[in-house]
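Sharing a structure here in structure tokens format.
Partial view: only certain chains, each at its native spot in the assembly.
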Amino acid sequence: MQEVLPILVFQTDFTYKEGAIASMYGVVRSVNRNVEIITATHELPQYDIWSASYRLHQYVEFWPKGTVFVSVVDPGVGTERKACVALTEDGYYIVTPDNGSLTHVLRHNGIKEVRQIDETINRLPSTRGTSVFHGRDLFGYCAAKLASGKISYEEVGPAYDVKDIVTMDVLEGRVSHKKAEGIIEIDDPNFGNLWTNIPTEELLNNGFAYGEDVHILLKRGEEIIFDRDVRFDKTFGNVAKGEPILYNNELMNASLALSQGSFLKTYDAGFGPDYTITITGKED
Amino acid sequence: MQEVLPILVFQTDFTYKEGAIASMYGVVRSVNRNVEIITATHELPQYDIWSASYRLHQYVEFWPKGTVFVSVVDPGVGTERKACVALTEDGYYIVTPDNGSLTHVLRHNGIKEVRQIDETINRLPSTRGTSVFHGRDLFGYCAAKLASGKISYEEVGPAYDVKDIVTMDVLEGRVSHKKAEGIIEIDDPNFGNLWTNIPTEELLNNGFAYGEDVHILLKRGEEIIFDRDVRFDKTFGNVAKGEPILYNNELMNASLALSQGSFLKTYDAGFGPDYTITITGKED
């Protein structure tokens, strides 16, 4: 009976505009013919380590244990930043530059062990010492060897202290009775929604209820960009097209949307620590 | 000998800008490791049920019988619209919100049976009652169970009357001697071509012939947006770059193009019942 190999899941900021992905996947297939290749996305915002980190957190847990994720958003390629493979507490492998991309997974899944990729062994031999395309030559190649069982996790390279993993600051949402404060942690750039770091369940446990209006104050730094009552509801269908709604997103956090519109574009919003949100009781 | 499982083919309007597809496909893999996942497209125009319906019609028939298609363009997610699995007369399964997305398949392939997805059984357990992401939690999960044989078609949920399937109005093209009337039923947004609902064969049977000019009158409502003679020909190569052509498209319908240009953009055209076309004999 054939052994079932771990799946390889890729996310990058490469786009499909040129041949990078095809050469990276070709290297994987040249290492092993059977390991499954899945495209998570190659449309991450360019150089955006925060998005790389958040997206891993968003989808890793839905995959079978043992899945090997390759994340390549790597503005510091060629510098001293480490190339690593992390093993999460819940049993996933993440192959990535250690540049902040592990921030959310470290926080939410926990990281049990991390190893620096030994380039003298786990880099595509024909490219050693020559190229700047680490997605193809280092991350893709090493991940393919790991997923196909050509190397063990220990053979990736030397372990280093989990405490030395590079992380970005993440603020926590705070909820008290009828008051919640947090940030826009990420956007949904397709539908134009804004995802906060405030768990919906905490709102429900602190005096807020579905079907009622709440007051939203959204700021970019000191600038107010949204300040009004908004329906807090379970489904977009309950508000008119174009109206705002505070809803429970797919990761169980409170989120802002315009029904069949883009909150993101309409209010020229964004995400990150600069975008703070305060939720209080209905005002008007 | 291993049984060959049906293929899962996905189309949505999610784009690859965030982690939605990766989490949806992860759910599929967590249900079953062997069912094949194919991306038809995740670039459908946002909220455009008409396009979802037309695209299924465009490609379903090219797949092996038994293939399970998942279509998620779902502006009414969370409302009372049904989530269903249709079985076509020619043996395909389509997992979709029942919101008009079955219009063209019902018309062209026929639907033998339709069942409403029982959310108490066929929804990702961890998300029952909580989330708005039905692509991941309901459609993807249920389709994976069906394709992998974990549930039979009957176990999807209760059947309902095929007559109750939600449909959009579709106009028929009409052809008489040297005169054809119809609509621009869809576009080819990449190459900028316009596809009518007038079968090319009917033109050929009613006095039109390849290699001759015909007259095209194209209107948006009462506004004339194109009114001139056009070459009716088999191949783009027979008209000069930038010149219009009436040709037989890949679904055997008369279609408008500019050779190596975009008819769609050049004439600011679109598709739907508002865009009417009349084809008559050469005028000038």
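As written, the chain order gives the labels A and B, with residue 1 at the start of each chain.
Methods note: contacts are C-beta pairs under 8 Å (C-beta built on N, C-alpha and C of every residue); 3 or more make two chains touch, one makes a residue touch a chain.
Everything quoted here is computed from the prediction, not taken from an experiment.
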Report the copy count for the entire assembly; 2 chains are displayed in place.
-> 3
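As a convention for this text, only the chains that are shown with their structure count from here on.
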Quick one: chain A and chain B, Cα centre-to-centre, how many Å?
-> 32
Chain A contacts chain B in the complex at 4, 7, 9, 11, 38-43, 54-55, 58-64, 67, 186-191, 234-238, 247-250, 252, 260
Residues of chain B touching chain A in the complex = 13-23, 25-27, 29-30, 33, 37, 39, 46-47, 75-80, 127, 130-133, 136-137
